[in-house]
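Encoded as structure tokens, the structure appears first; notes follow it.
Missing here is one protein chain; the remaining ones are kept as they sit in the complex.
Chains: A and B, in written order; residue numbering restarts at 1 for each.
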Amino acid sequence: MSTLNLTLHIWRQADRKAAGKLVTYKVKNVSTHASFLEMLDILNEQLIEKGEEPVAFDHDCREGICGMCSLMINGRAHGGQRATTVCQLHMRLFKDGDEIYIEPWRAYAFPVIKDLCVDRSALDKIVTAGGYISVNVGSAPDANDVLIPKEYADRAFEAAACIGCGACVAACPNGSAMLYTAAKLAHLHNLPQGQPERLHRTKAMVSAMDAAGFGNCSNHYECEAACPKDISREVMALVNRDYAKAAWVHRDRDDKGDGGG
Amino acid sequence: MSWFGRYLRSSIGAKHAMAVTGLLLLLFAIVHMLGHFQMFGGQDMYNKYAHFLQNLWEVKWPVRAGLIALTVIHIVLAIGLVAKNRAARPVSYAVYRPVMSSATGRAMAFTGLAVFAFLAFHILHFTVGMVQADYFHTLDPKGRYDAYSMFVRGFQNPAIYGVYLAGMVLLAMHLGHGASSWFQSLGWRHPKYPIDRIGTAVSVFLFVGYMIPPTAVLVGIIKLPGA
Partner (left out) sequence: MNLDARIPDGPIEQKWSKAKFDMRLVNPANKRKYKVIVIGSGLAGGAAAATLAELGYDVACFCFQDSPRRAHSIAAQGGINAAKNYQNDGDSVHRLFYDTVKGGDFRAREGNVHRLAEVSVDIIDQCAAMGVPFAREYGGTLANRSFGGAQVSRTFYARGQTGQQLLLGVYSALSRQIGIGRVTMFPRTEILDVVVDDGRAVGVVVRDLVTGTISSHAGHAVILATGGYGNVFYLSTNAKGSNVTAGFRAYKRGAGFANPCFTQIHPTCIPVSGDYQSKLTLMSESLRNDGRVWVPKRKEDCGKHPDKIADEDRDYYLERKYPSYGNLSPRDIASRAAKEQCDDGRGVGPGGRGVYLDFRDTVKRDGEARVREKYGNLFDMYQRITGENPYRVPMRIYPAVHYTMGGVWVDYHLQTTVPGLFCLGEANFSDHGANRLGASALMQGLADGYFIIPFTLGHYLAGVNAKDLASTTSAAFKATEADVRARQDKLMNVRGKRSVDSFHKELGLLLWDDCGMARTKASLEHALAKIPELREQFWKDVTVLGERDSFNQSLEKAGRVADFLEFAEIMCKDALVREESCGGHFRVEHQQDGEAKRDDERFAHAAVWEYTGEGKAPNRHIEPLAFENVKLATRSYK
């Protein structure tokens, strides 16, 4: 089994307000079979041994689905292997002696909270604004009462595969969250259950996205290239179309209370 | 704020407006380009065409006003979008390696401004007559403005030809990203239609179309009357 010696340039920042900087570390004898995060584990063990504070980075499931891991590696979100999160990126893709730059996601809406960890609560706020179908538990019809063509269900699934990691924002030259927001919308809008609130939802979620301070989509599609779940640019076209309808002809929700009986 | 104000300030509303204004400007550019081909019909044909347009003032001024408005909206929105995009990434990456986007796509603000500067030059040249004032406002034998000769004299000058060539290269770069973007921004995407290639097609079409008459002048296919 071959091993690597690497030079790492890692962003260190004590907290949200502190100034940060790139710090250079050497890490030795990393197995090529280790994952990228395991390489950072090894670095951290070496730092602890020396009495230095380990590097903070977000991670949890380490199998590419929770969306917690979030590193910009040599200028590429998640390291640049197609459809792969950092946790599944393996060191065999690197060469002995490589220099690796590791930075946090950079966006106004994703402030750094420590080292490589950022606050992505802006993504949650977009969903809170309307990324749901308003149906209370207990009020559902039999699941087979609503037939959904397989093609639609598949397209909904492909959009719903988004793991909310924020790589699209990180990779976008404009720091736009368009692919994320559009994936959420396209998931629901390819399903009949999503239709009743479709235009309201589109407006509400786009407003929340704008309010969070993300940039604008300029159709560069860096997001698509960075997406670990291969979500297509098609979802954004769908939202652009819906938004036109929502803005020009959809009536705003009338929230007059009717007082009931 | 009215719904329309909110719409134009929203990220997608602004994109729609960029797309629509851009598309209308392109339509003008195509018609404008096609008109130039009458240069191949000779002085009389071209001047007749120019004379017709010049005197169609019920259309001319509204079109001019419209073009100015479209350009202003396009530029003002672009400035707003660029400002927001800059603000959306206050700290830039030490290393950033884009993979999917084109250099022309990322240079839209630059090419846009450059095209605008070119347009200013073009208007000073052919509309206001400040660039080659000597050739401006001369009349043809039928007493019409001699647009034909002005065109030929302009492009017989390699420096002027060079400016226009550069202008068209910039416009082609701008449209290379822009023309595909309309379809995406307005949501007209379907896997059956290769909209991402439309930008290149439109750029090439426009570039070639615009450069044929000036090049014909430069290489001597189109000449001054009597030359």
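Miscellaneous remarks
FYI, a residue touches a chain if its C-beta (ideal position, glycine included) is under 8 Å from a C-beta of that chain, and two chains touch if they have at least 3 such contacts.
These numbers come from a predicted model, not from an experiment.
For the chain that is not shown, the touched chains among those present are A, taking the whole complex. The residue from A:22, A:127 or A:211 that touches the chain not shown here is A:127. Even with one chain removed from view, subunit A keeps its contact list with that chain: residues 1, 14-15, 30-35, 37-38, 41-42, 44-45, 48-49, 51-54, 56, 58-68, 81, 83-84, 88-90, 92, 113-114, 117, 119-121, 123-124, 127-144, 146-150, 153-154, 156-157, 160-161, 163-164, 187-188, 190-191, 193-194.
Convention: only the chains that are shown with their structure count from here on.
We define each chain's centre as the mean of its Cα atoms; on that basis subunit A and subunit B are separated by 38 Å. The part of subunit B that touches subunit A in the complex is made up of residues 3, 7, 10-16, 81, 84-85, 87-102, 105-106, 108, 177, 180-181, 183-189, 191.
The part of subunit A that touches subunit B in the complex is made up of residues 9, 22, 72, 74-76, 80, 101, 103, 106-109, 171, 173-176, 178, 206-207, 209-210, 213-222, 224-226, 233-234, 236-244, 247-248, 252.
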